[in-house]
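As structure tokens, the structure follows; a few thoughts come after it.
Left out: one protein chain. Kept in place: all the others.
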Amino acid sequence: MVQLLDPLLIVALALNFVALGVSRIRAVINAVALQGILLGIMPLFVHPEIGLRGILLVVVTIGLKGFVIPRFLTHAMREANIQHEVKPVVNFMSSLLLGAVGTGLAVVFSYTLPLADEHTDSLLVPASLSTVWTGFLMLTTRQKAIMQVLGYLLLENGIFLFGLLLLEAMPFLVEVGVLLDLFTGVFVMGIIIYHINREFASISTEHLTELKE
Amino acid sequence: MNTMIHNTIHILLALMMPPLLLGIIAKTKALFAGRVGPPLLQPYYDLVKLVQKGSVFSSTTTWVFRAGPVVGLMTAALAVLLIPLANSSAPITFTGDLILLAYLLGLGRFFTATAALDTGSSFEGMGAAREVTFACLAEPALFLGLLVLAKLSGSLQLSTMLGSSLGPHWMTAGASLALVLLSWFIVLLVENSRIPFDDPNTHLELTMIHEVMVLDHGGPAFGMILYGAALKLFVFGAMIVRLAFPLATGYPWLDWPIFVGGMLVVAVVIGVVESTIARLRLTHVPVLLVGACLLSAFGIVLLVR
Partner (left out) sequence: MSEMLVLLGIVLAAISGLPGMLLNRHSTTGQWLTTALAVLGAALGLGGVGAFWTTGDSQPVVLPWSLPGGEFNVAVDGLSAIFLLPIFLISLLGNVYGLGYWKQTEHPQNGRKLRLFYGTLTAGMALLVIARNGILFLFGWEVMALSGFFLVTTEDDDKEVRETGWIYLVATHVATLCLFALLALLCAASGSFALVPLAPESLTPGTATAIFVLSLIAFGLKAGIMPLHVWLPSAHAIAPSHVSAIMSGVFIKMGIYGLVRITSLLPNPPLEWGGIVLALGVVSGVLGVAFAVGQHDLKRLLAYCSIENIGIIVMGLGLALIGRSLGRSDWIILGLSGSLLHVWNHTFFKALLFLSAGSVIHATRTREIDHLGGLAKGMPWTALCFLVGAVAICGLPPLNGFVSEFLIYLGLFGTLGDKEGPSFASAAFAAPALALIGALAVACFVKVHSAVFLGIARSEHAYHDHESSPSMIGPMGVLVVCCVLIGLAPLLIAPILGQGVSAWAPDLKDAGPRLTALAPLDWITFMGLVLIAALLFGGGVLWWRLRHSVVENSVTWGCGYAAPTPRMQYTSSSFAQMLVGLFSWALRPRTHKPKELPLFPQKTDFHSEVPDTVLDEAVLPAFHFGAWLFSWFRVLQRGSVQTYLLYIFIALIALLLWR
């Protein structure tokens, strides 16, 4: 069953690159949402038997990652009058190439890790490391606060993927914990965005550097 | 005898079908827009009309301007003879013919761009500059996909690489082949100047690549250019069809209609893509092309890791 994960992981990897390369914030939100939906389906393939609890959790994950959080973000965009262009510090081509280099390194690095037998041929570990790297890239190379939120979401997606490896050992504990972090993080960041907007009339993080004195 | 029949059908299909693809794309776009659109056979009528017209040549141009359409058409025609259609091998096949295919299309591009610059006009210069720049990024994507197919099929002949042996490989290496398919579809869009790279409908110099390169051509020469462009679309479309539907029923009278059906599906998909996506800003085009290269690169990395 783990082999069927590979096509989904490929699409998740491709969505990383979409998130790095497109120039409209709505497109990035959609990419991250789609990745969240894919990740929500994945436990169905990893866990051998699915109980009612499993299905419920899958539905909740898809609902949260795929619909609620993106709605929340687009609402924030409208409220805070954020312009729809991504403003990168490093240009799109370089972000794409950096993401590619990171993914390549992730594939090579995952070879050196001592994984269980059924996980060595799978794309799980490379995909998770690559998504973490993409999230990190977004956090560091994008100026707008909402892009930082999206980078944090990507980071959480990556860690979630890695947690899928431990599914049999700690059934669903990992996902619940991660989801909680996720929700708290987005909630907190949403509040901060509103407050930044209200106090400083701008959503760009470059103005935060004025605080350094 | 069998190969003779297959080759005959191959050549006839390659001669007759390409303008139909253009007609289907135009019709699909019209249906999306709520119009009736031009008839499906309109490109054929256009070709007949163009052959009968006279020509106007600019006095700035030299013999290169007249040679451009000829080279573009003939290289595309030879390229069509190298591609396998349906479940048969191409009329001409030998080890390494994939490289000849890519470089024949490169020869056509060289002379089309040179003929465009022969007019001394800044519009054609703009189109030629963009055409050669985007080709630089599309060629590696094409070759990376060819690497995947060479690794899977173990041969360097297009008829074997794109043949029926691909069917079982879709089960085992489906991820790589899906990545190559997506990447080659993007290459098809860029090499044939379709949206999101170029808008074949507008005739503004700001949006054009192919349309502006042939601005000063007219009459029979322009007919040759139109037909050559249709042939090039046929070549790339056939590669996509053979990659996506490597079905081999074993009955030729079933295989050829399946192939023709596949080509029509590809034309409709191109029309759908053109109708739903907007043209990319020029500075974003290299990003998409590099993305296509990366997709193919990951296809091959997945195979050899």
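First chain written, first letter: the chains are A and B, and each begins at residue 1.
By definition in this document, a residue touches a chain if its C-beta (ideal position, glycine included) is under 8 Å from a C-beta of that chain, and two chains touch if they have at least 3 such contacts.
Predicted, not measured: the structure shown is a model, and the values here were computed from it.
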What shown chains come into contact with the chain that's not displayed?
B
In the whole complex, not just what's shown, which of B:30, B:100, B:264 or B:280 touches the removed chain?
B:100
Which one, B:119, B:176 or B:192, makes contact with the chain that was left out?
B:119
Interface residues of chain B toward the undisplayed chain are 51-62, 64, 66-67, 69-71, 73-75, 77-78, 92, 94-97, 99-100, 102-104, 106-107, 109-110, 113-114, 117-126, 128-130, 132-133, 135-136, 138-144, 146-147, 150-151, 154, 156, 205, 215-216, 219-221, 224, 286, 293, 297, 300, 304
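The criterion applied here is as follows: only the chains that are shown with their structure count from here on.
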Where the centres are mean C-alpha positions, what is the separation of chain A from chain B, in Å?
36
Of all residues in chain B, those that touch chain A in their complex:
174-175, 178-179, 182, 281, 284, 286-288, 290-291, 294-295, 297-298, 301-302, 305
Chain B partner contacts - residues on chain A that touch it in the complex:
6-7, 10, 13-14, 17, 21, 23, 92-93, 96-97, 100, 103-104, 107, 111, 123
